[in-house]
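Shown here: the complex without one of its protein chains, the others still in place.
Now for chain A:
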Amino acid sequence: MKKKEFIVITILLVISLGGIALYYIINATNQPLYVRVTSQGEVVTILPLSEDHTETFYTPSGGYNTLTISNGKAKMTDADCPDKICVKTYPISSPGETIVCLPHKLVVEVVTGNP
């Protein structure tokens, strides 16, 4: 590998890792965290991340997504979308983290205080 390539790759690594770190630092907070569920661009519900809870959301077309909050982490536990990408997404617990179900246009995100 040439020197030029090595330098550019290092810069890109620093940008991406630095960006991720910066994102977590900026969004770090001691305020209570909430989980905001958005469907078709509209907020459906806001749930506290501190309470264990399981809820199933239905889309207008009849599909469903089951969201489970436990131990301060939110995870999509079940869905009937074709790709199941939302179910495979890691559990979210920090502000700004998201779980997206593209076929159902459902977004689950962690937000801070006073929703």
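We take it that contacts are C-beta pairs under 8 Å (C-beta built on N, C-alpha and C of every residue); 3 or more make two chains touch, one makes a residue touch a chain; residues count from 1.
Basically, contacts and distances are computed from a predicted model.
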Missing subunit (named according to UniProt) among the choices "Sigma-70 family RNA polymerase sigma factor", "Trans-hexaprenyltranstransferase", "Amino acid/amide ABC transporter membrane protein 2, HAAT family" or "N-methylglutamate dehydrogenase subunit A": "Trans-hexaprenyltranstransferase"
In chain A, positions touching the absent partner: 1-2, 4-5, 8-9, 12-13, 15-17, 19-20, 23, 38, 40-41, 82-83, 85-86, 88-90, 96-98, 100, 102-103, 105-107, 109
